[in-house]
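Up next is subunit A:
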Amino acid sequence: MITFDEVTVQYDDTAEPTLRDVQLHIDEGELCLVVGHTGVGKSTLLGAVNGLVPHFTGGTLFGRVLVDGRDTAGHPPRELADVVGVVGQDPVDGFVTDTVEEELAYAMEQLAVPPATMRKRVEETLDLLGLADLRHRALHELSGGQQQRVAIGSVLTAHPRVLVLDEPTSALDPTAAEEVLAAVTRLVHDLGVTVLLAEHRLERVVQYADRVLHLPGDGRVVSGSPADIFRTSSIAPPIVELGRAAGWTPLALSVRDARRAAAPLRKRLAHTTPPPVRNTPWADGPELLNARSVTVTYQGTPAVREVDLTLRGGEITALMGRNGSGKSSLLWALQGSGPRRAGSVKVSALHLDKPRDPKDLKAAEARRLVGLVPQTPTDLLYLETVKQELAQADLESVDAGPGARTLLDRLAPGIPDDSHPRDLSEGQKLALVLAIQLSAAPMVLLLDEPTRGLDYRAKAELVRIVDDLAAEGRAVVISTHDVEFVARAADRVVVMAQGDVVADGPTAEVIVASPVFAPQTAKILAPLEFLTVDQVTAALAGEDAAP
Partner candidate 1 sequence: MRTTRRMTRAPARLTGTAAGTRHPAPTGGGVRPVGTANDAVTPERFGTTDSPAAPEPVATPNNLRPTRPAARTSAALVLTLAALASTAAPAHALPQPMSQCTTSSGAVLAVDFSRWGGPIYRSCGTTPTTGYELLNQGGWATTGTGHDGPAFICRIGYSGFRAGRQFPPPEQDDCVLTPPASAYWSYWHANPGQNTWEYSQLGAMLYKPRPGSVDLWIFGGTNIEGTKGRPTVTPDQLRAKNTRPTSNRPVPKDTRTAKPLPPNVNTGPAPVNPPPGYTPPPAAPPVRREAGGPGTVPVNPNPPAVTPSSPPGATDTPAPTPTAAPTAPGAPTPASTAAVVAAGSRPKAEIADAPPAADAPYDVGSYLPAAGAGALVLLIAGGAVFTARRRRRTTESG
Partner candidate 2 sequence: MSRTLPDARVQAPAPSGTGGRRLPRTLHPVAWWIWALALATAVSRTNNPLLLFLVLAVLGYVVTARRTEAPWARGFTYYLYLALTVVTIRVVFRAVFATGITPRDHFLFSLPRIPTPDWYAGIKLGGPVSLEALLSAATDGLRLACMLCCIGAANTLANPKRALRILPGALYELGAAVTVSLSVAPQLVQSVQRVHRARRLRAGRTKGLRALRGIVVPVLEDALERSLRLASAMDSRGYGRAGTASRRSRRLTGALMLLGMCGLCAGAYGLLDATAPKLLGLPAMGAGALLCFAGLRLGGRRVTRTTYRPDPWRFPEWAVAGCGVLSALLLFSKAGFNAAELNPSIYPLSWPTLPLVPTLAVLLAGAAGFLSPPPHPRETP
């Protein structure tokens, strides 16, 4: 179906080719998972399939890419639209029309499909993806999962033989991600569509993959069966790490298989108390932020309803919930920059004699109490170099703490002064903005969806960073959809739904009990209360050392 013949891709602004001598053949009906760290060329590989690389992105492609017998050199993306369908990370970016039905028909119109056929295919696709009830709805009114399904449907109607999905679930909450992935696997199984899927959160997709393309980072592409690749790859979901730790062969890739394989392990660990995920020196830190009955409304529609929240120093709180459940609104209201219709927020700090409401203070003062890293951290960046940004940050927060450069070096060492902030990787951008916000030395730090777009390595870094911040006595709140991250990083989980807090408690209690939010390790080892692979390895190591 897809053949890469000695493909090398070289962009003008990089010294090394992004892909080097890639030799690859993908058969029809395969679900192919593309894994690799950020910036190793996953998007380039996917883009090369339908000719976006190099027709749209620029750069030079040596060798040949054949899709269904067509050479992408002679066929720009639009001429391959009937063979390859592409779905990007944010579905909203790709929408051309206004309603679901029109969006589904768009590609067919361009391909000159006869109207009668179009009607039939639209109806079929609506049913296939469970969108029939939404047919006349405006696209912007849909939820994230629905939008992503429409985006997939809109390329499916052209009956492509290949579907390319570039991180289709990164913006979605766990439920919506399930929705989308279920639709994708159904396509593979029912229609025999070849799927190329890039995804950071492997735990969501690894069980469906027929084949894994691993990009180790030197321009090569290693192809193999999932069990083979994950045995050695530097990137692995928790289930694989658990399998490696327990020494299963072959590696179990679905929770079902893993539970079967884990029976001896569970027996072995039955009488071991799980070691704590995090060492919390501040067992009972001082109360830093106290919010009472915080209510936020947008044009009369409540986004946050009378939420009470107390944050203590040294505590890491994860804020979870569906898209649109009010997480961001709550964080912005706590910081004082967002709207707040009712309720009170009191923040204590060393330099204040009594707790103050950040909303009543000037922005510069509020920022010394509560720091917030917004969902799109780049909104805060507007200068040409990292050095200028850091200098500006120091200007903005006089006599508050260590310089922004020091902070940045502690968070993410090795970011050169003269690099452009927009050229940094997602993780580096996050670190830069975090350093800018930390330069004001706030004791309460709020992070709005920082894990979006981060790979495993960057997430591990983030875990370390928030750990350090908490160790300094700060209260950290992280809103996220990433269950595995929560399991590793958070002491406490607050779950929101429709603006209400529906659960609030220690991580283990809240997420283990939930089928949606439970991390893979917990699912495999239930009823044992293990959350992370690190806990298991520590317990196993302790057991080995004991006898």
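Basically, a contact is a pair of C-beta atoms (placed from the backbone, for glycine too) under 8 Å apart; a residue touches a chain by one contact, two chains touch by 3 or more; residues count from 1.
In picking the candidates, the idea was that all candidates are chains of the complex that A comes from, given by their letters.
Every value quoted in this text rests on a predicted model; they were computed, and no experiment measured them.
S.K.: Of the numbered candidates 1 or 2, which one touches subunit A within this complex?
M.R.: Result for subunit A: touching candidate is 2.
S.K.: Once bound in the complex, which stretches of subunit A touch candidate 2?
M.R.: Of all residues in subunit A, those touching candidate 2 are 50, 52, 55-56, 76-82, 84-86, 88, 90, 92-99, 101-102, 105-116, 118-120, 122-123, 135-138, 140-141, 154-155, 158, 332, 335, 337-338, 362-364, 366-367, 371-372, 374, 376, 378-382, 393, 396-397, 422, 436-437, 440.
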